[in-house]
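Before any comments, here is the structure.
Yeah, one chain of the complex is gone here, protein chain that is, but the others are all in their spots.
Chain IDs A and B follow the sequence of writing; residue 1 opens each chain.
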Amino acid sequence: MLIAAPMSSLLALAVLGVLAGGEMWRHRLIYVCCAIASLALLVGGARHLGQSPGTGPAFILPIGLPWMEAHFRLDNLSALFMVVVNIATCAASVFGIGYCSHLPEPRRVTPFFPLFLFGMNAVLIADDAFMFLVSWEFMSLSSWLLVLADHRTAENRDAALVYLIMATFGTFCLLTCFGLLAGPEGAYSFAAMRDAKLEPVAGFLVVALALMGAGSKAGLVPLHAWLPLAHPAAPSHVSALMSGVMTKVALYGLIRILFDLHGHVPWGWGAAIMVIGGITAVLGVLYAILQDDLKKLLAYSTVENIGVVVIGLGLAIAFKDGGEKTLAALALVAGLYHIVNHSIFKTLLFLSAGAVITATGERDLGRLGGLLKRMPWTGAATLVGAAAISALPPLNGFVSEWLIFQSLFKGPSLPHWAMKFGVPVVGAMLALAAALAATCFVRAYGIAFLGRPRSPEAAQAHAIPGTMRWTMAVLAALCVVLGAVPVTLTEALSAVVQPLTGINIAVSADLGWPWLSPVSSTRGSYSGTVLVLTGAALFVISIVLVHGFGTTRTRRADAWDCGHRENIPETQYTGQSFAQPLRRVFGSSLFGARETVDMPEPGDLGPARLVVRLIDPVWIIFYQSVIRVVGFLADRVNRMQFLTVRRYLLMMFATLVFMLLVVAVRQTQ
Amino acid sequence: MVLTQLSYDMAHLIGAGVLMAGFQLLYQRRLFAVLNTFAFQALALAAAAAWQAHIQNAPHLYVTAGIALVFKAMIVPFALHWLVERLGIHKTVETAMSIGWTMIAGVALVALSILLVLPVTANAAALTRESLAMAMSVVLLGLLMMITRHNAVTQVVGFMALENGLILAAVSAKGMPLVVEISVAFSVLVAMTLFGIFFFRIRERFETLDLNDLETYRGDRQ
Partner (left out) sequence: MTPVIWQLVQIFLVVGLAPAVTGWVRLVKSRLQGRIGASPLQPYRDIYRLLQKEAVVAHSASWVFRAAPYVTFSAVWLAAAIIPAFTTDLVLVPAADLIALVALLGVARFWTALAGMDVGTAFGGIGASREMMIASLAEPAMLMVTFSLSLITGTTAPAQIIGFVLSGGVGIEVSMGLALAALVMVSIAENGRIPIDNPATHLELTMVHEAMVLEYSGRHLALMEGAGMVRLTLYMALIGSIFAPWGIALPGAGAVGLTIGLGAFLAKCFVLATVLAVFETVIAKMRVFRYADFLGGALLLGLLATIFIYVSEAV
C-alpha cells in the first residue's frame, strides 16, 4: 500500500504538471506532492528493510502485453535502493519547491519530474525483464526530457542528443542481456531466470552486456562520455537526481543481474570489473580536477565514485567465486555503503550548486569566490558534503572507503595470480583516486566559497529560499550521522547482501557496537563514534589550553600577503592555476595537456593569455572511431536510396531466403 | 635454522639493494648521479657476492665479489666519469619517455619477472626463487634503461646494469664455475674499452653522442 499509492500518485502528478501552466503556486504544490510521495516510498522501503530478511511480497498486475502479466516485487535489495533513491528524491523535491521559480522555463520541468521519480522507483520493484526494461526506458526518456529543459543553448541540445544515443545503446544491451537470460523458452520473469542454467558462452555475454548496458548508464569508463555533458545540462535538482540516484539505479541493475539473476559470475570477470572500476575512479577524478564548471566537476566526480563502488562489486564477485563468502559479503557491503553515501553527498553538492546558481547566476569557478560569507548556511552544508566526498573521517564517505580498503587488502588471499597482482594495483588506483578527490574538492570549495569574490555577481550573491537551505542542512546532517554511527547501517546492509552471497556477516565482529571490525577485531577496526567524541574532547582541550595560556585578543586588518598590498581579486589563485601542478603531473601524458602563452606585442597593454588545451583520449579512441565507422556505413547505405524497385525487391527476396536458410540449418542440427 | 633464515634474509636484502639501485638508475636525471648510482649498484652486487660466498662456503665467489668491487664499482664509473668530462658531454640524462612512466614500466617488469619465475621455481627453496626474481628484474630494468635513454653513456650504464643482473643470478645459484664469471667480467671490460674508443670516434666525427642524431648516419639510410 505504501508503495502502490505513491507510485500511482506520481503518475497523476505528471498529468497535473502538464496542466500547471504559468501559475507558480501550482508548480510548488506539485513539488510538495512529489516530496510527500517520495517520503511515503522512503518509509515503505525502510519498513521492509527493517522487517524480513528474505524475499518480499510479489504483486502481479494484468497490465502490459495481453499474454504477459507485470510482475512486481519488493525484496531486500530493492528496498535498500528504494530508501537510497527516495532520500534523494525527497530532498530534491523539497529543494524544487523553492527552486522551480528560479528556472527559466518551469513548465518544461514540472511535468517530467514526477515521471522521472516514477521511472526510477519502478525499475527497483520490477520483477520481470519486460517491466524492468519499460521502467528503465521511462527513467531514461523522462530524464532526457529534463536534460532538454533548457533547450535554447546549443550545448544542452548536443548533450541531450549524446545522452539519447547512449541511453538507446544501453537499453539495447540490456534487452539483449535479458534475452540471453530468458533463454530459448522466453522465461522473462526474474524468478524463472534465477532458476535457469546458463551456458558458459551465454553467461559470458550476459555479464559483458550487463556491464555495457548498466555501465553506460552508471558512467563506467569508457562509456562515461555522455554523463558530464548530460547531468549538468538539466536543472540542478534534476542533476542531483541523475548523478546521485539514477546512476545508483543503474548499479542496482548491475547488482541484480550479476549477483541475483546470473548467479555464478566467474572470478575473471570480477578481476576485470575491479580494474575497470579502478580506471574509472582515477580518470573520473582527474577529469573532475581539471573542470572549471561547477556542475561538470560534480558530474565527473560521480564517475569517480561509481568507479569506487564498482571496485567493491568486482571484488565481491571474485571472492564469491573463490568461495570466500565472508569477504564477498564484506566487499558487497562496502560497495552498497558507498552507494548510500554517494547518493547523499552528491545530491547535497548538486543542490548546493543549484543554490549557488540561484544566488549568483554563475557556475564557472573563475567567477565565484567568497560565497561562504554571503551564504553561510549553504557554505557550511557544502563544506560537510565536500569533506564527506573527500573520504575524511568522521564523515560517511570515509566509512565506505575504509570498508572497501579492508576488503581489498584481503584480495591477495585469492589463489589467482591475476588477483594477487591486480589487487595491489587497483589498491594504488583507489588510494590515488581518494587522495585526488580531496584535492578536487579543496579546489572546488576553496575557489567557490572561500577567498574574495571574483565577479560582481558573486559579490552580490542574494539569499536563497529557506526550503533550499533546510534540504541541504538535513542532507549534511545525514552525512555526519552515517559517518559517526556506521554500525546501524552496516547491519542493515549485511541483511541485504545475505541472499546475494549466502552469508550474513557481522561487520562489527567481536567488539560490538560502535566498533567496525570486519572479519575479526585483530584485523583492524574503526569507530567513527569514538573518534568523534575523542576529537571533540581534544578540540575543546586545545581551545582551553590556548585561551588559558595566551590571549584571546583578535584584530581585523588587511591581508598580509608578504607585504603585497593590493585589492585586486584577480590576483587570487583560480581553478586553473590550482589544478596546474596536477595537470603537469598527470595531464600531459593522459590528456595531452598543452599550455600556450600568447604574449602581447611590446607596447601593447593588453593582457597575456595562457591557453590550456586538453584532449580526451577516451573520446578520440572510442567515440570518434565509432562516429567514423557509422559515417562510413551511412555513406555506403546512402546509395541504396536510389535503387530501382526491382532491386529493392531483390534485396527483400534475398533476405527472406537467407532467413529461411538459417531456420532450415538450425532445424537440421 | 635461525641462522640460515637470517642469512637468507640478508641475501635477499642485499639483492633488493641491487634492484633498488636499478630503479634509482631510472630515476636519476644527471649523468654523474647515474654513474654514482651505478657504482653503488656494483658495490651492492659485490656485497651480495661476498655474502653468498660466506653462506655457501664457496671461496671462489669472493673473487667475483672482488672483480665486481674493483672493476665495476671503481674502474668503470671512474673511466666513464673521465670520459664525460673529457668529451664535455651534456650532463643531463635525455629521456625518451618521462621518468614517471619509465618507473611504472619498471614496476610492471618486476611484476612480470616475479610472475615468470614463481611458477618455474615452485619447488625450489625460497632463496633461489627470490634471488632469481630479483636478478631477472635487474636485467629487465637494465634493458629498459637502454631503451628509454638517448645518451650513449646512459646506454652503456644500462648495459652494465643488465650484466650486474646476470652476475646476481649467477652468484645466487650454486655451482657456477669461476671461469665463466671471470670471462663475463673481462668481456664487460673489453666492451667498456670498445665503447670508450667508439665514443671518441663518434664524437670526433659527428660531434654528438645523442643516438637520435646518430640514426641519420646509419648505412642503410644513405
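Here, contacts are C-beta pairs under 8 Å (C-beta built on N, C-alpha and C of every residue); 3 or more make two chains touch, one makes a residue touch a chain.
Everything numeric here is computed off the predicted structure, so don't read it as measured data.
Residue-wise, the contact with the chain that is not shown comes from A:P581, picked out of A:P581, A:P607 or A:G631. Per the touch definition above, the residue from A:L436, A:A461 or A:L482 contacting the chain not shown is A:L436. The chain omitted from view is touched by exactly one of A:L141, A:L531 or A:L590, namely A:L531. Checked against the full complex, the one of A:T153, A:Q460 or A:T571 touching the unshown chain is A:T571. Touch with the hidden chain on the side of subunit A covers residues 369-370, 372-373, 379, 383, 387, 390-393, 398, 401-402, 405-406, 408-409, 412, 420-421, 424-425, 427-428, 431-432, 434-436, 438-439, 442-443, 445-447, 450-452, 511, 515, 517, 521-527, 530-531, 534-535, 538-539, 541-543, 546-547, 549-562, 564, 569, 571-573, 577-582, 584-585. Residues touching the missing chain, restricted to subunit B, are 5-6, 9-10, 12-13, 15-16, 20, 23, 27, 29, 99-100, 103-104, 106-107, 110-111, 114, 117-118, 126, 129-130, 133 (touch as defined at the top).
Note that only the chains that are shown with their structure count from here on.
Between the CA-based centres of subunit A and subunit B the separation comes to 49 Å, rounded to the whole angstrom. Of all residues in subunit B, only 98, 100-101, 111, 115 touch subunit A in the complex they form.
The residues of subunit A lying in touch with subunit B in their complex are 417, 421, 585, 588-589.
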